[in-house]
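One chain of protein is taken out of this complex; the other chains stay put.
Chains here go by letter, A, B and C, matching the order in which they are written, and residues are numbered from 1 within each.
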Amino acid sequence: MLLEVKDLNTYYGYSHVLQGMSLAVDQGECVALLGRNGMGKSTTLKSIVGLVKPRSGALLYKGEDVAGYPPYKVVNAGIGYVPEERRIFPTLTVLENLTMGIKGGTRDKGNPNAWTMDRVFEHFPALKERQGSKGALLSGGEQQMLAIGRSLMGNPEVLLVDEPTEGLAPLLVWEVRDMLENIKKTGVAILLVEHNLKVAMSLAQRIYVMKKAEMAFAGTVEELDARPDIREKYLEV
Amino acid sequence: MDATTAMYVAQGIHGLAYGMILFLVASGLTLIFGMMGILNIAHTAFFMLSAYFCYQVVVWTGSFWLALLVAPIATALVGVLVERFLLRKIHALGLLYELTLTVGVMFVIMEAVKVFWGTENLPLLVPPLLQGLVDIGGMEYPLYRLFIIGLSFLILGFLAFILYKTRLGMIVRAAVADPDMVNALGINVPFLFMFVFGVGTWLAGVAGVAIAPILTVFPGLADQMGMDAFIVVIVGGFGSLGGAFMVAVISGLLSSYGVQFVSQLAPVLMFMFMAVVLAIKPTGFFGERE
Amino acid sequence: MNILETKGLYHDFNRLEVLFDVNLQVKKGERHAIIGPNGAGKTTLFNVITGTYKPSRGTVFFKGKEVTGAKPHHMVRLGMGRSFQITSTFSRLTAFQNIRMGVLSRRGIRFNFFHKVDTMGDVTQETDEILKRINLHGERDMPANTLSYGKHRSLEISMALATDPDVVMLDEPTAGMSKDETRYAIELIRRLTEGKTAVIIEHDMDVVFSLADRITVLHLGEILASGPPDKIRENKAVKDAYLGEMEG
Partner (left out) sequence: MMNRTIKRIAWGVMLLALVLYPWLFGIYYTNVFVTFAIFALYAVSYNLLLGFTGLFSFGHAMFFGAGAYATALALTHIEGCPLLVALLFGFFGSVVLALLLSPIVARLAHSAFAMLHLAFGMLMYTLALKLRGITGGEDGIGGFPIPPFHIPGVVSVDMTDPLNFYYFAIAVLGGSLWLAWYLTKTPFGQIIVSVRDNDKRVDYMGFKVPQTKAVIYALSCGFAGIAGSVYAMFQDLISAAALGIGHSFAPIVMTMVGGVASFAGPIWGAAIFAMIEELTSRYTERVLLVEGLVLIIVVMFFPGGFMYLVGLIKGKWLGFIRGKGFGVITGQWFTKRSGKKATEDDS
C-alpha cells in the first residue's frame, strides 16, 4: 500500500478535529474524501503533509511512518500537495511558481516520464501563454492549474488535492476535472478532497465519506451508489 | 569645475558614500525582517562587532583586505549561532519574545566588545592602495570613499542578482510570501531562515569593515548607525529593499548637505522626513507587510 | 416588517466579484438560516451586514433605518450581536469576564475610572444569571482558552447575546463540534433566541432544519432561493447546487 493513515488524531487547541481517522491510497489509485464543510477533510490532508502536527496515529508512506515529520521531509518522500485556496506565490511569475515545485533541484534524471516544464504546459496550455505574468494576476482557474502543475513538477507518486473546484465557475469545474483525469492516466495516485459529488464520483475508484471528525462510509463508487441513505445524510441538503 | 560646484559635488559623494553604507546595514535588516518578521534590534551591534573583528585581523595580519574577507564572515557566523541556538528555540512564543531576545543579544555584544577591546577609539588605517586623493574634473576626492561606493554597489548588485536571477533568490522571495507553502514543497525552511539571518548579518559585517577606517572603531558605532538604519527600514517600508535603498541615499545626502547648510537642524531633518512619511503611510513608502 | 434587509447588494475584493445583487429579507422574530456550498459568499454577506466592510454597491437597512457602512461598534449599539466562524473570545479572560463585557457594553459603562468593576453588584448579578442560563456557571472563573471546544463555542454565542441584541448573527455556531455538542448547541441557540431575531450561517443540515423558520440559499454570490425549510428541501436548483450536478 502506497499511503496508509492509521487512527489519526489531530487537535486545534482543545478542538478534537480528527478522531481516529484511517484511510489508504494504493499505487496509481484515485481515492476521494467527501463530506460537508467543517468535517475535517482539509485537516486530514494537512495532518498527512505535516502542516498540522497530528497528536497520535501512524502515517505509513511505503511502509515508513512519517507521522510528525516536518512538511519538507514528508513531501520529499514523494508526496505532492495542492492546498485549499491554492496558495500560489503571488509575487513570483508562473514559470517561477512551477520551478518552486522541483524537489530540491535534483529532478529525477533517470525517470523517463519525469515531469518537465514542457510536459506541464502540455497538460495546461493556458499556463504556457501566461508563463511570464505574476501569480497574483491569474484567474481562479489558472491559479488552480498552476497549483496542480507546481506540485507535479516534484514528480510525486501520490498527489493530495484539496478542494480543486471550489469557487470556480461551473464550466471550469469540468475543465479541472478533465485535467485530474489525464493526470490519473500518467499513473500518479490521487487523494482528492472534494465537496462536489459528481466530480468526485467520476474520478475516484474508492470513496471515503466523513461525518464530524470521523469516517461515515468507505467503499467503491458502486457501493456508494447503492447507498442513497449515506448520500442523503452526509452529503446532500 | 570651480570651487563652489566642487564643494557641492564633494558633499554629494560624501552623502552617497554614507548612504551606501547605511543601505548595506539596512538591507541586511530588511532581508531578515521581510523573511522572518523580526526587526533584529541587535543588527547594528553586529555591524560594530565586525568593525572590531576587522581591527583585530589587521592587528594580527596587517592586511585590510584579509580583514574585509574574514570579519564579515566571522560576524555572520555569530549571527547564525544566535539564530540557531536562541531565536529558533523561542520562535513559537511569538514576536514580543523574539524582539526582547535581540535586545538582550545587543546588550551582550555591546558590552563584550568593551571587555575585550576597551572603550577608546581604535584607529584603523586605510590600506595603502586606497590612500590618497583622486582627481575628478579638477576636484580632489578621497579614493577610499569612492572604493566604498564601488564596493557597496558591487555587493548590492550581487545581492539583487541572487535574489532575482537565481533559484535560491526565488525560494527566498517565495518564503517571504508563504513560508508554510515553501515548506510543503520540500524545502527546509528552518535552515533557510538561518541562512538568511547569516547573510543579513554578513551585510552588516561588510558595512562595519567599510566604515571602520573613516569613523575609527569605538563602541558608539552601533548607536550612531543604529538610529539611521532603523529609520531607513521603517520609512523605506518594512521588508522592501527598493524602498530601503532610496531612503538610505536620501538620508546620506540629507545628512551631508544638511550639515553644510542648516547645521543646527541637520540631524533633525531626517526625522522630519520620516515623521511626514509615516504620518501619511504608517507602513512606509513601499511597505505592504502590515 | 423586515427588521433586517439588504437592497441590490454588490461586493468585490479588488475586482474579485463576491456578491451579486443580494436582496436579503429577515422578518422580526424569525430564525433565518443562510446556507450554500463553500465559497458562496455567506461570510462576506455577514461581514457587510455587521459593518466589517462597506458594500461596493447597494444598501443595508436595520430596524427600518439605513445603516450601510456603519462601523461594527455602532451596529452593536443599534442592537445587533455577532459571533464568528473561528471562535473569537477574550482567550485569557475568564468566562465570567467575557460575558461581563457584553453586560458592561449594554449598560453603556465604558470610560468609567471610579468604581471597581468587581464591586458592581448588579453587573455581577446579571452576568451570573447569563452564565447560569448557558450552564457555564461551573466554569465561571476558568480562562476562555482552557474551556472545552464545545463550551468555548457556546461562550462565544452567549457573548453575542450578552448585549441583549434584537438581532443576533451567528456564523457557523456548530463548526467543529462533535455530534452531542451540536445537539446541545441547537437547544442552547433555540432557548437563547426566544423572542429575538436570529440569522444563522450553517453547514450542518440537522442544525438548519431543526432551527430555521426560513432559509436563504446563496450560491456563487447570488440568492438561489429563499423560503420555508420544506420548500427549500424540494427545490431542484438547490439540490443541484449542493450536489454539483450543474450542467457543465
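The rule is short, and it goes like this: a contact is a pair of C-beta atoms (placed from the backbone, for glycine too) under 8 Å apart; a residue touches a chain by one contact, two chains touch by 3 or more.
Since the model is a prediction, treat every value here as computed from it, not as a measurement.
Peer 1: Taking the full complex into account, find the residue in C:25, C:56, C:146 or C:210 that is in contact with the omitted chain.
Peer 2: Here the residue in touch with the unshown chain is C:146.
Peer 1: Which of C:6, C:44, C:68 or C:87 touches the chain that is not shown?
Peer 2: Reading the full complex, the residue touching the unseen chain is C:87.
Peer 1: Using the document's definition of touch, tell me which of B:32, B:187, B:254 or B:274 contacts the absent chain.
Peer 2: B:274
Peer 1: Consider the whole complex, including the chain that is not shown, and state which of C:17, C:66 or C:118 touches that chain.
Peer 2: Touches the omitted chain: C:118.
Peer 1: Which listed residue, B:21, B:51, B:122 or B:234, touches the chain dropped from view?
Peer 2: Final answer for the missing-chain contact: B:234.
Peer 1: By the contact criterion defined above, which parts of chain C meet the unshown chain? Give residue numbers in ascending order.
Peer 2: Chain C touches the missing chain through residues 50, 71-73, 76-77, 82, 84, 86-93, 97, 100-102, 104-106, 109-118, 120, 141-143, 145-146, 149, 152, 159, 163.
Peer 1: Even though one chain is hidden, which residues of chain B still touch it in the full complex?
Peer 2: 37-39, 86, 89-91, 93-101, 103-108, 110-112, 114-115, 179-180, 223, 226-227, 230-231, 234-235, 238, 264-265, 267-268, 271, 274-275, 278-279, 282-283, 289-290
Methods note: only the chains that are shown with their structure count from here on.
Peer 1: Based on the touch definition given at the start, go ahead and assign the chain network to line, ring, star, complete or other.
Peer 2: line
Peer 1: Closest chain to the protein's overall Cα mean, using per-chain Cα means, please.
Peer 2: A
Peer 1: By CA centroid distance, what chain is farthest from chain A?
Peer 2: B
Peer 1: Taking each chain's centre as the mean of its CA atoms, how far is chain A from chain C in angstrom?
Peer 2: 32
Peer 1: Round to the nearest whole Å and give the separation of the Cα centres of chain A and chain B.
Peer 2: A distance of 43 Å separates the two centres.
Peer 1: Please compute the C-alpha centroid of chain B, do the same for chain C, then give the distance between them in whole Å.
Peer 2: 50
Peer 1: Show which residues of chain B lie in contact with chain A when the two form their complex.
Peer 2: 167, 170-171, 173-174, 176-178, 180-190
Peer 1: In their shared complex, at which residues does chain C touch chain A?
Peer 2: 35, 37-39, 145-149, 152, 172, 175-179, 182, 203-205, 220, 232-233, 238-239, 242-248
Peer 1: Spell out the residues on chain A that touch chain C in their complex, using ranges where they run on.
Peer 2: 12-17, 19, 36-38, 163, 165-167, 169-171, 173-174, 195-199, 211-213, 235-237
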